[in-house]
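Just one protein chain is left out here, and the rest sit where they should.
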Amino acid sequence: MATRWSIVSGVAAAALVWGAAAAQAEPVRLVLWHMEQPPHRVARVQELIDAFNKSHPDIAVKQEPQSWGEIYAKAPAAIAAGNAPDLLFAIPDFTPILKDLGALQSVDGFVKRLDAEHHFVPSALAPYSYDGGVWAVPLYNMAMSLWYRKSVFAEAGLTPPKTWSEWKAAAEKLTADGRYGIGLPANKQLYTDQTVYDLMVNAGAADIYNPDGTLRFDNPQTVKAYDFYKDLYQFSAADAPGWTWGEAEACFASGGCGMILQFTVISTYDSQAEGDAQDLGVAPIPHADDRKESGTIAYSNAVMILAKDEAKRKAAETFIAWLLEPETYGRFLNMEPGLFLPVTADGAKAKSLWSDPLVVKYKPQIEAMIANSRNGALFGFTGGHTFPSIAAISAQNILAETLQKVVVDEMSAADAVKAGQARMQEAVK
Amino acid sequence: MKRRLGQSLAIAGGLLGLAVVVLLPFWFIATGAIKAPQEIIARVPTLLPQSFTLRHFDKLLGASDYPRYLGNSLVVGLGSTAITVVLSVLAAYGFYRLRFPGRDLLFRAVLVAYAFPGILILIPLYGMMSQAGLIDTPAALVIVNVTFASPFAIWMMRSFFASIPAELEEAALIDGASRLAILLRIMVPLAAPGIASVAIFAFIASWTEYLFASVLILSDANRTLPVGFAGIIGQYQIDWGLMLAGATLATVPVVLLFGIVGRWFIAGLTAGAVK
Partner (left out) sequence: MSAGPRRLSRARSEAIAGMLMVAPVLVWLAATILYPLGTSVAISLRDIRIIGSDGGFVGLGNYADVLEMARLWAALGRSLVWVTGNAVLQTLLALGTALLLNQRFRGVRLVRVWVILSWIVPTIVVVIIWRWLLGTSGGVVNYLLVSLGLTDRPVGFFAGQGSAMASLVVINSWRWFPFVAVMLLAGLQRIPADLYEAAAIDGAGPWQRFRRITWPLLQPTMLVLGVVGTLLSFNVFDIIWLTTAGGPSGATQTLPVLIYETAFKSYRLGQAAAMSVLVSLLLMALAVLLTRALAPKGQG
């Protein structure tokens, strides 16, 4: 009798141990795709992943950096072929594409729990909340500001411009000694979309959709924004039609451009220019003369969970929650100090954020950038509404394309904007 | 023929022009890779470097996956080359020496393979590879590279075979040798420089391929050099030093390769002249 029980309990115990061991031996594997390819960012992500995998032996995360240029084609193709990753970083206009393919499930429950604990900045969450669900978890924010050198301004007798008239005057004054007053791009590319929208926001043309979802891109404020861009553009570089973020930053770093619009120039300024923290000036983007407040473009970057398997989704949620913990979150944001801004209230205060040497050195600038980001907006996701058809519009860089009509083809701003609206109609059909 | 002064000057001038056009850009890249960042983006470019630093190479080799991309490209390149050579040597001999129905038509059709834009093939091929489980494998790239290199390789190889006198084959045939034996024992050794040329062509074509490599490979571990390098350069900032260092290093393996076997490439192409 006792022998049988001991055998049974022995077998049961062995089964439990074996089961537990088996569970231990096979961690849940997660594949993460993100678009932060520069080597130092990849290294930082790997550090974090290693720490997570160590403290969570039942989960094994792996990263696969991808490029923004390819991902719009690669992700849908991978999903169609069954090679999709479990986690994918995204910007607001990329998410609707995947949602339309049926690759996403709402994560509103998860986000609610995170919100209760960390308090998301509402403008970071808004672009991902529509159609009765939340489709991604906000991770980091990026917002544009106006960058300049204080010494250069002082020499020209200028103070940071607040209105458009002041801005134009400053650009004019700074165009001297082979230097361009302001480095504005005119490429059919995302950076130009962003700088154009910076001006649209500050002209009062932030909404390109009506509340009912019809397009209102063609309106007097938009035309005003394009007109002013053309005005400022005469002080920009001759090869600006080929510029992306890198060229603008190089121009600023070498002193070839007096001002630029950029998310951050801190790393480049520190490593390729003088790196004089006292001299680096950052200001809100100037607003049109008849407006009172400055605004900017703000990209809330998020992470989407594509995994369908329950165990993987749980593991994914564990990983994301861990990333947003204040002790880890700062280290995550500092994979590119100054570029990635916090999307949570406790993240903004986290010691891990403020302890990075570069962040310490440029603390005033980063505080200013965080302040500027509060007035951020993103085209297609404004006014409390979200219109997923924006994905087609941004994928084709129609804002930038319209600008090229004005500065390269020399069309009038009114005609170009009208044509731009027609292109948008075609794209969302 | 005695060379006149005018002719010598023309040759010298031509050489100088060629050197400036071909070599000078590479000089700037190579010297740029060892300049300090400030000097690279300075508004006044410098012909001779004023500064010296190895940090760009350090970062490239130590902190990025560049070495792995290099290795992957080598593997894919060697695989593509080997298969292209085998397939095109066989086919070229068949097209050249042997008569069979439809031969001329097929030969012309092979070159027409270049009429199809890459995009046309890209997406269905992705689907095919996916079903075969070949996505994210070097094998997928090898398959694509062989496809793109073969038509021209066949054409090149055919001309080399043409320069070999037919009598040698005739003699072997009379002795009862099979066509395959003739190909392997007589033609191949004689056309060795030509084969070297085809091999080099196939390797270079594979080394520089971008479009298919960017879509068919998903993971960093399998990425090839052109795609991986484009990623390292960065999206939001451009690290010029890193970029120039990477560009320099991307050139080195093929320059070395060409330094060693380059004359065979040229010799192989010009073999037909020595009759």
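Note that the chains are named A and B in the order they appear, and that numbering of residues resets to 1 at the start of each chain.
Just so it is clear, a residue touches a chain if its C-beta (ideal position, glycine included) is under 8 Å from a C-beta of that chain, and two chains touch if they have at least 3 such contacts.
Every value quoted in this text rests on a predicted model; they were computed, and no experiment measured them.
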{"item": "Options A:31, A:45, A:59 or A:77, residue touching the unrepresented chain", "value": "A:77"}
{"item": "Residue among A:53, A:106, A:163 or A:189 that touches the chain left out of view", "value": "A:189"}
{"item": "Listed residues A:92, A:181, A:241 or A:420, member touching the removed chain", "value": "A:241"}
{"item": "Hidden partner interface residues of chain A, rising order", "value": "72-73, 76-77, 79-81, 97, 100-101, 186-189, 237-242, 247, 250-251, 254, 256, 392, 395-397, 401, 404-405, 408-409, 427"}
{"item": "Residues of chain B (touch criterion as defined above) contacting the omitted chain", "value": "1, 11, 14-15, 18, 21-23, 25-26, 28-29, 32, 40-45, 87-88, 90-91, 93-101, 103-104, 106-108, 110-121, 123-125, 127-128, 143-144, 146-147, 150-152, 154-155, 158-159, 161-163, 173, 178-180, 183, 204, 207-208, 210-211, 225-226, 229-230, 233, 240, 243-244, 247, 250-251, 254-255, 258-259, 262-263, 265-266, 269-270, 272-273, 275"}
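Here is the rule we go by: only the chains that are shown with their structure count from here on.
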{"item": "Distance from the mean Cα position of chain B to that of chain A, given in whole angstrom", "value": "39"}
{"item": "Interface residues, chain B side, partner chain A - complex", "value": "37-38, 40-43, 59, 63-65, 123, 126-127, 130, 135-136, 214-215, 218-220, 230-232, 234-240, 242"}
{"item": "Complex interface listing, chain A residues touching chain B", "value": "35, 37-40, 42-43, 63-70, 73-74, 77-78, 80-83, 178, 244-247, 249-250, 253-256, 263, 267-268, 271-273, 336, 339"}
